[in-house]
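Note that one protein chain is taken out, while the other chains of the complex remain in position.
So, subunit A:
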């Protein structure tokens, strides 16, 4: 007995020593401040939704406890009563060396508000872990906290360390497997400092606007699009005061992180820590719910897996092929349960039913000939005979009458009843509650969950009466005979995006569509290029920019923008009577900034001049020619400056030809006259015209229109040169 007590005493003293050194604290936000899980979150807070039959918050708390966090402040807002009640019932309040304290608020609408409130409470007295209650992880915090502390010693401005993990986004849909948008991060490869954070970008082109200073200030930066933000942050106390100082910070990433990155007055820095072999992910939407459930079943989150009782979950056994079964299951002999399935305690499964890749909660009863694929069925659900359920989320107490079918992506909230033979279309969301009116779906929608959440709680007391009313009200047609619930209409904008965040795998047609649009986009880019190169194949040849396909595309883009710029500059010059040398100066700077040759310049200026000529009102073709002539006359010097070389002059002719063919057909009858005019004005030399004619000799008939038109001039020039010889 004595040695035993000594051992215990030693352990305790060790712990107290730890406590005095760094009592590691954590803030757990038990509210997502988002509406992605509606309509389910109208009735139950997101953190209490079961993830593989265990409430999400248990994963987070169990992980915090195992990672050595000693004090957790659980911030509850929407449905705060439910969260507190749950925690009181669970064993989390009675853990040794792990204290859980709840902080309740009714008027916080964002993470920013929550942190400001916690700052006022003055409970955090050191570095802390900031996470939300829907995080699943098994990473060890020791290393990241060590790194954070060491950085803080050297640089007190290093206020936050963000945990990231490799995750490649799909090139087709531009979202990660968690259903979040492609994330772009710029990180200093040496110091791991975060320099840039952008969640959504122009998805097809992948254009990220980077600040020049970013490149200037840092000797090297690494740009990543294959990282996933785990939403696990190690923060210093300053973070809380920063939120208090900047009362407009709401969102942790969109406002706080970006705010710190952009605002360099205070010089606060954010660093990153990449984890490799451990797991960390946050449930942001239905798709991540699906992905993370699958990861848990495939044991990536070990030891937080169903057959290890890390919280108060019931004993579950792992059988072959990733089948988890709790006790007291009544299963018919003919029922077939496929791999990667979890079946909860006391569930009954009837004859010839087929279940695969699904999670089924406690006390469900499943009839005969039911087929369930990739679905998440919570507790006490009744599914009658012959139902077909694919990729759906079905909450507690739902009744699905015989012969009903759910198409992929359906979400059935609590206690909904689906009538006989009813087919629920894909991506429908059914709830006993009416859809909130459109009013709060404005910009603040992101934070509206809570505000309406408080409203919801007032509703809950009258829910029963409401239910009864609704039962009579509900149009039976939508949910079949005897159906109870409201089908939420999907708002216009969101409909297209619904498949992105749904539990259902991305349907093949959407995928094909995405690939198609990707290809279209590429084609469009090519078309742009082609449009130019109809006559510009040679042009690009003289440009010398056809080094790589990508480059060509880029330079095509650039040349279009460039031409516009030149046109605008020229227009200004005409209107404001700017002198030729000044215009040349401006043109030069434009040319340099777009990295163009003087041939491009000549072409663009000529194009602008012709456009200008067209602008001058003209009644007859003759007048048009005259105005063109006058403009050419006026800006003779400018054009000459850029068309000193034969190549430049050829470019001008080409450009003119192209114009006549496409954009400004008005000039096409006057092609030869204007060509002659340009010759007379010494802008074009005879060599240029002759070479142009020679090059066009082998061209197609359609391309030769203008050569033929100016046949006379060319003939005359030829003869003249021969005579000279």
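A few remarks follow.
Heads up, the rule we're going with is that contacts are C-beta pairs under 8 Å (C-beta built on N, C-alpha and C of every residue); 3 or more make two chains touch, one makes a residue touch a chain; residues count from 1.
Just so we're on the same page, contacts and distances are computed from a predicted model.
Among the names given as "Signal peptidase subunit 3", "Late endosomal/lysosomal adaptor and MAPK and MTOR activator 5", "Phosphatidylinositol-glycan biosynthesis class s protein" or "Translation initiation factor eIF2B subunit beta", UniProt records the absent chain under the name "Translation initiation factor eIF2B subunit beta".
Taking the complete complex into account, A:278 is the one of A:90, A:244 or A:278 that touches the chain left out.
Checked against the hidden chain, the listed residues A:161, A:176, A:426 or A:502 yield one contact partner: A:176.
From the options A:101, A:318 or A:646, the residue with contact to the chain not on display is A:318. When the whole complex is considered, the residue among A:39, A:133, A:344 or A:374 that touches the unshown chain is A:374. Interface note: of A:291, A:413 or A:649, the residue touching the hidden chain in the full complex is A:291.
What subunit A contributes to its contact with the hidden chain is residues 1, 4-5, 7-8, 62, 66, 95-96, 138, 165-168, 170, 176-177, 228, 276-279, 291, 294-295, 298-303, 308-310, 315, 317-318, 322, 338-340, 356-357, 373-374, 391, 505.
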